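Quick one: the structure is below, and I'll ask about it shortly.
Complex shown without one protein chain; remaining protein chains in place.
This part shows subunit A:
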Amino acid sequence: MSAGDSAAVSAVEGKLAELSTSCDLRTLPRRGKPASARTLNTAQIPLVASHPEVYEPCDDSFALVDALLSDKAQLLALQPSLCLEVGCGSGYVITSLAIMLRQLGSGTQYLATDINQHAVETTQATLGAHGIHADVIATDIVSGLEKRLAGMVDVVVVNPPYVPTPEEEIGIKGIAASWAGGLNGRQVIDRILPAVRELLSEKGWLYMIALEDNDPLGICHLMNEKGFASRVLLKRCTEEESLYVLKFWQDAAVSTNASQSGKSPGSDSSWLSPFRSFWHKNGSSS
């Protein structure tokens, strides 16, 4: 561990010790006791800041972080220079990403955006509590960054507003912006994807959550047409919903095959065959 790394770990260890002896210890989440500092691989819930208008870490946040953890070796090997979270909320995911990749040191820089100003402050507090730095920007998706950061970001993580809602609920100020996804829960996702495609570097990876309702297969097909291979990293079913963590990466061969398949969805099932192979693809880049 570098000096900065062990200082960050000691800072968290100290805070966790303080919290466990104080009388007003917050209720711990279903994830149980705080992990010992030695196994610190993610943000620690007692240190994640909160605000009434900011989405607290939940099943989807944990699924995304679990998926990133499962891909940790590949992420370390990728040696990303720039990592970005779109819609950082409480800061749980970007902080966890930075912690799990900490051995990359200052060779990796982190950025995060959120449309909710309370969320950007909450994310900063969460980052600070863990001794992690990322620049946080209050903006709509990546507005303001798209020209200069084009082709530069190596890792993008997104837990988008994916809940199917009436269209008028999208982008309403406050916490509803964290879940309201409009028709099929796709309206914000469908703005995020083209913006993120522009930002991704050639070797870059996108990790995104989607629900069954969002038609994840359809999302992957659209991405395939744009030259991105895809894989389901994780599927998690709760009583209410089935959620997927999808991973995308650029692969020139993909868009050629996707356009050659030619059939429209639903006409017959043969259009799925080239797509199925990408659905299960374990490409060399992943």
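In the analysis below, a residue touches a chain if its C-beta (ideal position, glycine included) is under 8 Å from a C-beta of that chain, and two chains touch if they have at least 3 such contacts; residues count from 1.
Methods note: contacts and distances are computed from a predicted model.
For the chain of the complex excluded from view, the name given in UniProt is "Multifunctional methyltransferase subunit TRM112-like protein" [choices: "Multifunctional methyltransferase subunit TRM112-like protein", "Transcription initiation factor IIA subunit 2", "TMM80 protein" or "Ribonuclease P protein subunit p30"]. Between the chain not shown and the residues A:G107, A:P194 or A:G218, the one that touches is A:G107. Set against the missing chain, the residues A:C58, A:I137 or A:I170 yield one that touches it, A:I137. What subunit A contributes to its contact with the hidden chain is residues 2, 4, 81, 105-109, 111, 115, 117, 120-121, 124, 133, 135-140, 143-149, 152.
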